[in-house]
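What you see is the complex with one protein chain gone and the rest in place.
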Amino acid sequence: MSLIWPDSEANVVTNQARLHAFVIGVADYPHLNGGSGPMANDPLGLTQVTTPQHTAPAMAEWLMNGHSNPACQLGSLEMLVSPAVQIPVPAGGKAPADPAKMAEIKRSFAKWEKRCSSHADNIAFFYFCGHGLNKTDQFLLPEDFGDPALPNEWANCINFDWMRVGMRKCKAQTQIFFVDACRETPFGMLTQVNVGGDGLISASITDTVACSAAYYATTQGRQAYGPDNDVTYFGQAVLCCLKGVGGLKKGPKWVVDTYSLGNALGQVMAQLARRHALPLTCNPDVGGMARIHEPAAARVVAAVECSSPAANNVAEIILSRGATLIQSLLGQNKPIIEEVEAGDWTIDVRFPGGQYPVFPPQQYTFVPPVFEGVPVP
Amino acid sequence: MPLVFVHGVNTRKGEPGYEAQRLLTEKFLQKHLKDASINGKAMATVKPRFPYWGDLGTEFAWNMASLPAGQINALGAGVEDDLRPLIGFIGDVLADPKGAQAQPLLTLARKSLLHAVRAVSDLLLRQAKPADAESVASFIAAAQAYAEANPQPAWLAAITTDQQFINKLVSETATASVAPGTQALGLFDPVINPLSAAAAKLKGAVTSAASTVLNKTGDFASTKLLAWGRRPLNAVLGRFFGDVFVYLDARGDKNAPGAIPSVILGEIAQAMQDGPAGEPLVIIGHSLGGVISFDLLSYFRPDITVDLFISVGSQVSHFEEIKRFKNSNASIPSAQQKLATTPANIRHWINVFDEVDIFAYACDKVFDRVRDFRYDTETYTIKAHGAYFEQGRFYQRLRARIDQLP
Partner (left out) sequence: MSGDLNITFAADMPAASVEVLSPDLEVVARIMLSGGRSRTVRVPSEASFLRVSLPSGQSVILKDPGKLSRVVSMQSIFEQTSASSLRSGLTAKPAGLIPTQVSLEDLEQEEYARELPNLEAVNQYHLRRSGVRPVTPGQQPRVQQGLRLSSFATARIRSRELQEIPGVSTGRGREAHWEVEGDPRRPPLLLEIERPQGWVLQVRLPGDVQRCWVRADVLSRESALTFSVRLTTGEPMADTIMNYLQRGDLYSAGSMADWVEEAEAMLMDKRQDAYAAAVGAYLLLRLRQFPRLHDWAKNLANWFSFLPDGCVIWAWQMIHQKGPASEIRKYLLQAAARGLPVYTEGLRLLMDGLRLLGPEARVTYEGLVKDAREITWDSPLTASVLTKGDYSPSRESRPVVCNIAFASPSGSQPW
């Protein structure tokens, strides 16, 4: 089964604007290194991973329980995860998500696209987490990629660039894609002449889309990363931005739209790179503006340190707002990088050893997405 | 432990492979010599120094244009010069080299995993850029250890392509390539790319050779191999003699050491200063590096006491036979003294040679107090001279010899 929510196709609303999501997470590749099946003729240096099986459910959880957009509520969640998992649903209980093999992906894609096309004001939401490769085009690998039994080794492979262009055929005028995968070109790809993939859908020049936004977990030629057995860093950044760090206040509401998300994601990834000392980058490609989500409150990633490494080494930094206190004492790592409430915060920088003058606590306004500071000493 | 490794001929920094080779040697030395005891002193820390004198070596005015080419090259025009010995070696190892064209590495691995590991290691080292050096050196050390411990792993029978072999070998020997606790949604080990490229190059060379050399000669007979391999062999010989002449011409004397002695003596002095105190001083000389080291210890600086001198693939006894050392005594051998005297400041001396290595000489028939030991690199002529330090087995045997010292 691939429709996780609602519980049946009959309950999918098609006559009103809805956000229809298709989430794919692939953490089981039988034909790649360490896999349980016959090995691909060239596994391309790819092995088993675990982060997608945490990332996809986390995205699903937010979509079902966290997404809020009165003009375009969640309409459906189509989901495929390898290895197959049970996904908790809001009504209680769990729904099984089928494995993300190519045949299942094609079937689910067709259903998802049909739902998206049911109303021009729908939002088509696509999230893929798993192995990815790039050779001019971006390829996303389903579970059964590299099956040596097939004459065409690239038969089970999604050509994402063609897919995105092809989605212009879909009637939904807002289309949002998240590619949480690597964009490397392994040597083995260069020696193969017929590298290809299935675009899943095709369009023509008469097809248009008002807003098409793609957010890539990394820049071309680079890897995407995640902690073992947890959500990928890009996934963490996406969720954090959707939940408020990517928010912009329009009137009385906080809004995350395609522009603000693109702007926020890059800045958040930069802070994650600092915190984890990893080469994290991301790459938004946004055309057209559309509202995705209305978080209840805004959040900010605060990255606070002194103005020099020498000062950091002898400083204590305390952030406070009401009863909330965040601190990095002497000897603890700096910068402090934490996701906090937006608004006014007090930052107190102290030098217990007296190496620098005394600076009184200062008030700063933390506005999404990122606050970096402070000019002390 | 102050340990100085003096390189031999044809070593040029900046060329592909230099840094990877150096790192590989360092890794093996650290792994195998740690806690060895010499003269009652323990090697608690192994931090080798690698004095570099390659930029002071020979140069060829016409880039070795004097080497004849022509008909011999037609035998294997599609194969680069320095790959030919390797291709020939593979052909010698395999019963049916022509049949190995499709998957040469896998075919070789099924015959001998260690040979296959050495073949790819050889290719990797040739091409390894400084940025790749660490991952290449780590892979080679790990892959060799794996192949020695698992000469015929079960998975070899289950795979069918060279690419699968590469991937499987790396996954069996993988070291962490990203931060602990982090995984990449992509290549699991950065060494896969250069390794895949090396395998592709090998396959291309084997295919090319099979379509020309075999057709013309019918087999890889050693004489044909030698003819086909003349260019690379001559290149090695040329550089060897060139570096020897440069050293002999410009070594200077005790009061005014030449450039090469100065560089190496400087590193020895630094190694002694860095210590730590109480650990043995060890000097390893490879090829001409052994000759130079011996010259330095016997003439330039007889005041430096070396706990252990190790000459590997070296020509020390040969130079003594032709009396080319500064302190060579022309009157020896004589009725009174059959063997030349090993300098007193060399407390122990181990000399290693491979009989296949045409640049390596035994010493115990020329010098007193030297311990010769034969080491079989199990490779081909041109390769043997450089192979010692690429093989974990060599360091294991060396350690065993060190442990046997009084």
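Note that the chains take the letters A and B in the order they are written out, and that residue 1 is the start of every chain.
Criterion: a residue touches a chain if its C-beta (ideal position, glycine included) is under 8 Å from a C-beta of that chain, and two chains touch if they have at least 3 such contacts.
Everything numeric here is computed off the predicted structure, so don't read it as measured data.
Asker: Which of A:Pro90, A:Pro279 or A:Pro361 sits in contact with the chain that's absent?
Answerer: Checking each option in A:Pro90, A:Pro279 or A:Pro361, the one touching the absent chain turns out to be A:Pro279.
Asker: Which of these, A:Met64, A:Ala100, A:Leu140 or A:Cys211, touches the one chain of the complex that we don't see?
Answerer: Here the residue in touch with the unshown chain is A:Cys211.
Asker: Kindly state which of the options B:Arg12, B:Lys34, B:Arg110 or B:Lys201 is in contact with the chain not pictured.
Answerer: B:Lys201
Asker: From the listed residues A:Pro83, A:Pro96 or A:Gly287, report the one that touches the chain absent from this view.
Answerer: That would be A:Gly287, which touches the missing chain.
Asker: Identify the residue among A:Asn65, A:Gln86, A:Asn152 or A:Ser202 that touches the chain left out of the display.
Answerer: For the chain that is not drawn, the touching residue is A:Ser202.
Asker: Applying the definition given at the start, please give the residues of subunit A touching the unseen chain.
Answerer: Its contact residues with the unshown chain are 136, 161-162, 165, 168, 184-187, 189-190, 202-208, 210-211, 219-222, 248-252, 258-260, 262-263, 265-266, 270, 273-274, 277, 279, 281, 283-289, 298, 305-309, 342-343, 364-365, 367, 370, 372-376.
Everything that follows uses one rule, which is that only the chains that are shown with their structure count from here on.
Asker: Can you give the whole-Å distance between the Cα centres of subunit A and subunit B?
Answerer: 49
Asker: For subunit B, which residues are in contact with subunit A within the complex?
Answerer: So the residues of subunit B in touch with subunit A come to 158-161, 163-164, 167-168, 170-171, 178-179, 181-189, 192-194, 196-197, 200.
Asker: Quick check on the complex: what are the subunit A residues that touch subunit B?
Answerer: 33-34, 39-47, 49-52, 129-133, 148, 180-182, 184, 186-188, 191, 217, 223-228, 232, 276-278
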